[in-house]
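Structure first, then comments.
Here the complex is missing a single protein chain, while all its other protein chains stay put.
Chain lettering (A and B) follows the sequence in which the chains are written, and residue indices restart at 1 in each chain.
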Amino acid sequence: MEEITLNKYSEVKPKFLKRIIWLIVNKTIFRCLVGDKLFAVRNAILRMFGAQLPKRVLIYSSCDIYAPWNLKVGKFSCLGPHTEIYNKDRIVIGENAVISQGTYLCSASHDITSLLLPLVTKPITIGNRAWVAADAFIGPGVTIGEGAVVGARAAVFRDVEPWTVVGGNPAKFIKAREIKD
Amino acid sequence: MEEITLNKYSEVKPKFLKRIIWLIVNKTIFRCLVGDKLFAVRNAILRMFGAQLPKRVLIYSSCDIYAPWNLKVGKFSCLGPHTEIYNKDRIVIGENAVISQGTYLCSASHDITSLLLPLVTKPITIGNRAWVAADAFIGPGVTIGEGAVVGARAAVFRDVEPWTVVGGNPAKFIKAREIKD
Partner (left out) sequence: MEEITLNKYSEVKPKFLKRIIWLIVNKTIFRCLVGDKLFAVRNAILRMFGAQLPKRVLIYSSCDIYAPWNLKVGKFSCLGPHTEIYNKDRIVIGENAVISQGTYLCSASHDITSLLLPLVTKPITIGNRAWVAADAFIGPGVTIGEGAVVGARAAVFRDVEPWTVVGGNPAKFIKAREIKD
């Protein structure tokens, strides 16, 4: 055990150059294209880097996206200000979903059974009409069901059933979501 | 149910122009007025936008305030670095209160009984001598009682009794606060 040191850790970094170029674009041009009205320009840039976006998706200029080529968002959905989309693995967001400000979608972790902590990634799926409230955290491999609500600051490490409300850290079931429309 | 889509969502945005102007001021001039000694200049700017501030209030230059006209702070209170005052609804902070770095006061939410997720706002009140520690989250409608302590990283969704200490996410009662002065 004593022989293993983290300096031997090496991570496969596919599309490294593309990633660097996108990072610069995200932190400069993308950031400057502020406001609701320029959403189509931002989406066009994201599509150039491989994101699958229909016409009417609202992604804020302060959103940090790791890899647009690993992102798919359904129509009428919104990624709010200062959201962090850490999609080393694929992140798929449904239609009419709302990801509120400050939320962190984290698709990567480490294998803690090894001292070298090798990277492990798992996709994240967020269903249609789900709402992930402010400052929430969604861990790798999690599926948020259709219409589910993740409360503000909740930290979600397990799947969330459709049309339920969860909250807390770790997130727990609070109640079923009833629609009165 | 299938007919309702979020593209039909529309939010009333009162004082829209004032809000834009303030946003620019907050992110530029306000940010540059760093240091304890310039607190009076920062306060003067906030008062121009409608904030109710007595003479001796310390608001850091890295503080993000949504609407100064919805903010009232009592004397000798402090809003620390990188605090976020999301006062779509009124936020009132008492005297001798301390809001530590990274805290998020969030006065807005959505009505989850409707698929359109209409905005709902509720005021936040923080009592005299209360301390909200680093990185805490205070939700809409919450009242923090006089002298209460909200622990670091706590997420508060219910009222906190005066002179009590709460912590965790969701925040729970930890103990009564005893003063030995």
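Going forward, a residue touches a chain if its C-beta (ideal position, glycine included) is under 8 Å from a C-beta of that chain, and two chains touch if they have at least 3 such contacts.
Source: prediction; values computed, not measured.
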### Query
Of B:N87, B:S109 or B:N169, which residue touches the hidden chain?
B:N169
#### Entry: Interface with the unshown chain - residue positions in chain B
56, 75-78, 95-96, 98, 102, 129, 131, 133-135, 147, 149, 151-155, 165, 167-169, 177-181
### Task
With the missing chain put back, which residues of chain A would touch it? List them for me.
1, 4-7, 104, 106, 109-110, 112-117, 137, 139, 155, 157, 168-170
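The definition used in the following text is that only the chains that are shown with their structure count from here on.
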### For chain A paired with chain B, centre-to-centre distance based on mean C-alpha positions, whole Å
26
